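One protein chain is absent from this view; the other protein chains keep their places.
After this line comes subunit A, so read on.
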Amino acid sequence: MPPPRCRQCPHPAALIRPRCGTPLCGPCFVTRFEAEFLLSLTPPPGSRIPAPAPGSKVAVAASGGKDSTVLSHLLQRLAPRLRLRLALLAVDEGIAGYREAALGAVRRNRGREPLLVLAHKEVFGWSVDEVGAVLGNGSRCTFCGVLRRQALERAARGMGADCIATGHNADDIAETLLMNFLRGDIARLRRTAPPSAPAQPLPPVPRCKPLRHACEKEIVLYAHFRRLDYVSTECAHAHRAFRGHARALLKALEASRAAAVPALGHSGRRLVVTSPKGGGTSGDAGGHAPLRACARCGFGSSRALCMTCVLQGALGGGRPRVALGKRGLEEGP
């Protein structure tokens, strides 16, 4: 059987696209991928998906991994055309052996954009390794993730960014949906669908996920064809993460039918969760609880104190595990 030909041009195919089975040569695949990226930055009006407007300032969350490297590469190429002003934000969580090499890649890939590196230790007073020492056996993902997102939020607000671009891909979004269902995290499931109105009084900086339609395999292939420099070490604590279970399920579903990944994304966008009971102020149609300002730091929070403050307080008070349970959110530090 002769090797398959590229669908667009007479050259031999270099790959077969995972989802639709189209054979493509390298350059044609790169062209398609980039065009789809551009399309995801211009969502249909009325779809409530955040996207940077022309002339806006975009803070790009760069971790040095494959997703954010592809993201920053593509945004750098597109910035003149879309008239975007970029800045790179990198976060150093303080996990030994994981972040240093990745931050090196971020520095190498940087063009002329400003780069800001934030360390958990500096911003919050605790690095993830230090948290781990206090926690002992538990999972550190909550501390790492919540603090990282807060660091991005603070930095983006500080530099006056109009939106934060993150490299979440289709697989990530599908995994998150499965994970939230498995854990019964109704609050996060409510936030899966795009919000209909910005929260008051302190709206968080909008998050934009231009790679939300790209599957992981294609991102790796794109990085390969464009010879991008990234670091792909797995976090040392990843084996403890609950996400691993959701990921295993996703991979099995994807092997059976590749369309499961975008289907999960679609399901997530179309989820209709019942409104929170006895909500005093009215949420919007999606049933979101209104965001208010944290009593301590003033950033957006769904409760009296934001999770960051609760975690910090718990760490400071020597009771980190309490913050992870339900009581931590009610009592506060």
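Operating definition for what follows: a contact is a pair of C-beta atoms (placed from the backbone, for glycine too) under 8 Å apart; a residue touches a chain by one contact, two chains touch by 3 or more; residues count from 1.
The rule is simple: contacts and distances are computed from a predicted model.
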{"item": "Chain left out of the displayed complex - its UniProt protein name, from \"Galactosylgalactosylxylosylprotein 3-beta-glucuronosyltransferase\", \"Small ribosomal subunit protein uS10m\", \"Cytoplasmic tRNA 2-thiolation protein 2\" or \"SEC24 homolog C, COPII coat complex component\"", "value": "\"Cytoplasmic tRNA 2-thiolation protein 2\""}
{"item": "Candidates A:Ala79, A:Val117, A:Ala236 or A:Leu271 - the one touching the absent chain", "value": "A:Leu271"}
{"item": "Listed residues A:Leu152, A:Leu177 or A:Cys294, member touching the removed chain", "value": "A:Leu177"}
{"item": "Hidden partner chain, residues of subunit A it touches", "value": "17, 19-20, 22, 31-32, 34-40, 43-44, 47, 49, 77-78, 177-178, 180-186, 189, 212-213, 245, 248-249, 252-253, 255-257, 259-260, 262-275, 287"}
